[in-house]
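Written out below as structure tokens is the structure these notes cover.
Left out: one protein chain. Kept in place: all the others.
Moving on, here comes chain A:
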Amino acid sequence: MTDSLLEVRDLQKYYFERDTFVDSLLGRERRSVKAVDGISFDIQPGETLGLVGESGCGKSTTGETLLRLREATGGSVRFDGENVFEMDSDELKAFRKDAQIVFQDPFSSLDPRMTIGDIIAEPLKIHGIPEGAGDQSKREWRRDKAGELLERVGLSANQLDRYPHEFSGGQRQRIGIARALALEPDFIVLDEPVSALDVSVQAQVLNLLDDLQDDFGLTYLFIAHDLSVVRHICDRVAVMYLGNIVELGPTDELFESPKHPYTQALLESVPRPSTAEHGRRVEALSGDVPSPRNPPSGCRFRTRCPKVIPPDDLNIDQATYRAVMDLRDALVVGDVNPDHIWEAADPERVDEEAFIEEARSRHVAAELRGEVAGAVDTALGHLAEGDEERARETLRRRFESPCETRRPAVGDAPHPAACHLFEGSDEVTVIETNESAAIEADD
């Protein structure tokens, strides 16, 4: 698409830990945190693209990296056709005028020692606006402009000489928005702009953002964790999980027929403010989001996915398969301790049957039968003998999912989902070298 205002391609941002000189002296290996791991999307002029996901999935890093407030470790960003990462300082200055950001926290994002008039006028000053004219008249011009902006965001121009602490959270967020508008940008990254606000005030600010977009023809990247807010303000939505975009589509379509199992789980989890919600029991996803220091191989979501795909030749119902995969993950992350199982089953450590039974009751949340039971019991037998490695390997050989060996990619479809269940002809699959076995082995 040539008419995009913003084109993000394979954007990657790794942070590195243990990266200091001292760390190298101590022989500590540098460790990467894969905050954003190859994401692509476009934003059309005048559009609002939502970026949703749970904390730590890489939303803010995406926003800051594409504005070049952080240095990307890979990929490219084009703004109005220009490659942002290759801009020289003049070009960058112009870009910084056109692209702004509003942060979540209305308390820490405004300098407490500056009047709000100065806060709003500061970007103008930095960019030498207005040009020409004497210092005195420049200052007056900026003050007038700040007053106008303040009125535009619903505050009063006679509040210009007040300080941030004299305002409520919602009012401060309006001030942050006024400042972002000062340079008449085309594009604003809104990073959780209403998350810190109470609902009654949140609604005011959302309506304000909507009005400003219409009046100034703004384009937004709207970052949020609250799906309800996203539904109301966005034209299209990208869902992130552990540094990846897992689904991207037009808002109503994505909310009404979510494809990716993660999107489905997110939507299922949201508590609805209506009486029909009463007593609704959500099939909650199991476990926590894994660490971006050591993300799962293949599909990042496979450690929690209720639809994780069993191997072709295995006859197993989905819930049982999930339970077996949970056992495998528990073995990988070290949540299975054979000593405790022996303790409870048979402190003399002879009765392997008892061990297996206890291990199953603790770590496998399903009834096992037939071949599945056989394979699991064999693995648990190895565990009883103290050979955890072999237990893991036995399970891997029989239960390995395509979801752990192959990384699903977001394709070019109008509403793509990065999931093997949606692999159509137009969706690419990256075959990964099998790092899963390696990771499991050295854990």
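Everything that follows uses one rule, which is that a contact is a pair of C-beta atoms (placed from the backbone, for glycine too) under 8 Å apart; a residue touches a chain by one contact, two chains touch by 3 or more; residues count from 1.
The criterion applied here is as follows: contacts and distances are computed from a predicted model.
The complex includes a chain that is not drawn, and of the options "Nickel import system ATP-binding protein NikD", "ChsH2 C-terminal OB-fold domain-containing protein", "3-ketoacyl-CoA thiolase" or "NADH-quinone oxidoreductase subunit C/D" the UniProt name matching it is "Nickel import system ATP-binding protein NikD". Per the touch definition above, the residue from A:288, A:367 or A:385 contacting the chain not shown is A:288. Of the candidate positions A:92, A:129 or A:201, contact with the unshown chain belongs to A:201. Screening A:137, A:228, A:257 or A:318 against the full complex identifies A:228 as the residue touching the chain left out. The omitted chain makes contact with chain A at the following residues, 54-55, 154-156, 168, 170-171, 198-204, 206-208, 210, 225-229, 231-233, 251-252, 255, 265-275, 277-282, 284-285, 288-289, 330, 335-337, 340, 363.
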